[in-house]
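A protein chain is absent from this complex, but the other protein chains hold their places.
And now, subunit A:
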Amino acid sequence: MMEEVKEAASVLSVHDDSIKVTEVLKDGDTLTFIIVSQKLSGTGEYHVDRTYEDFEWLQQHLFSQEDVPGIQGVIFPPLPAKPQVNASSRSIKQLGFLALGECQPYCKALETFLQQVAAHSILSKNKAVEVFLTSSDPPGRQKVKKNIFNRLSQAVEEMRKEGHKDVDEFFQNERDHNLVLTGCTKTAAEKFLDVVATEQKIAVACGHFSTALHLCVEPGEDPDKQAFSRVCVKLSEVFESIKKNMTSVAENNVNTLGLGLDLESRYQEAEREMLFRRTCKLVELENARRNTEKAKPVKKAAMEEVKKAAETEFEHISGVAKQEIERFQGARVEMLQQALVSWCEKQLLTAKESADQFNQHLEVFRGMA
């Protein structure tokens, strides 16, 4: 049951699935993203420009909704890591698939983030979301109060809590399962990235070969020379086709399955964080209970209060968490299915196109008497 929130809850005035990150502008080292969304009222669209810092601002606001009961049970849509114009190799590695291509994968990831926030029953009510999507002024850059989500590397004691046994079988299973799945997904995403990187290398090598062939072309009227030059030119075209094919294959990989694996991986991490928060709360609760039992009569009442508060919070969190998990499980299957289907369709199309092209080249060569 939702209590009255201090901050006026707002209703989002745009269609969540209409949110698009349409382009990115580069100005020196600064990247600005253009975000377009359709008004619910049907009277047009909002165009806003936001930097990565603005996204962080939004995320901070979402994290700091302490007055929303059970907020810690929310699986927060993951925000991609910060992009850099002249990216260091470490940051490229961190971004994985999102670092590839011009910026299409990255923009898509930002777009997905916004859509998921806007579609979230709890999060979309935060005023910051409305401000972010509709205000023509950049959202405030003021420092937001420290939030409860410290995503930086957890201290060792915190890590030990992660293994704390659960009181609820449902959650224990989910925690175990999440652990395994997170590892597998991350590995699969990394291996797939390696595949794409090699495909790109092949494309480049084909380009080089194609260029080198042009250097073999010799002027002159000697019929043998002309014949050989013709062969070289045609072969060069063949390798251009091979290059195009490889490039398409790599792009398809990135834009469909690559993005899918990347999102799945980050979402698994987000679920893990949520489960961890709940576990921490459980530890807190168990400590509170113990303290209450051990407390001297003088302190007992105060301890009771603390214990009761912890119990209520824990209940809320668990309630929200359960809903979130169920929603998440459904959403991720759908997302992965979509990724797999569009991946397969795109690769099928590319293969057909390439087969046609190669056949054409083959006919040309066969006809070259």
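Assorted remarks:
As a working rule, a residue touches a chain if its C-beta (ideal position, glycine included) is under 8 Å from a C-beta of that chain, and two chains touch if they have at least 3 such contacts; residues count from 1.
In this section, contacts and distances are computed from a predicted model.
Chosen from "General transcription factor IIH subunit", "NADH dehydrogenase [ubiquinone] 1 alpha subcomplex subunit 8", "Immediate early response 5" or "Sorting nexin-2", the protein name that UniProt gives for the omitted chain reads "Sorting nexin-2". Screening A:Ile71, A:Ala109 or A:Val238 against the full complex identifies A:Val238 as the residue touching the chain left out. Checked against the hidden chain, the listed residues A:Leu25, A:Leu40, A:Cys184 or A:Ala302 yield one contact partner: A:Cys184. Only one of A:His47, A:Lys127 or A:His208 touches the absent chain when the whole complex is considered: A:His208. In the full complex, subunit A contacts the hidden chain through residues 177, 180-181, 184-185, 187-188, 190-192, 194-195, 198-199, 201-202, 205-206, 208-209, 212-213, 215-216, 218, 224-225, 227-228, 231, 234-235, 238, 242, 245, 329, 333-334, 336-337, 340-341, 343-345, 347-348, 351-352, 354-355, 358-359, 361-362, 365-366, 368.
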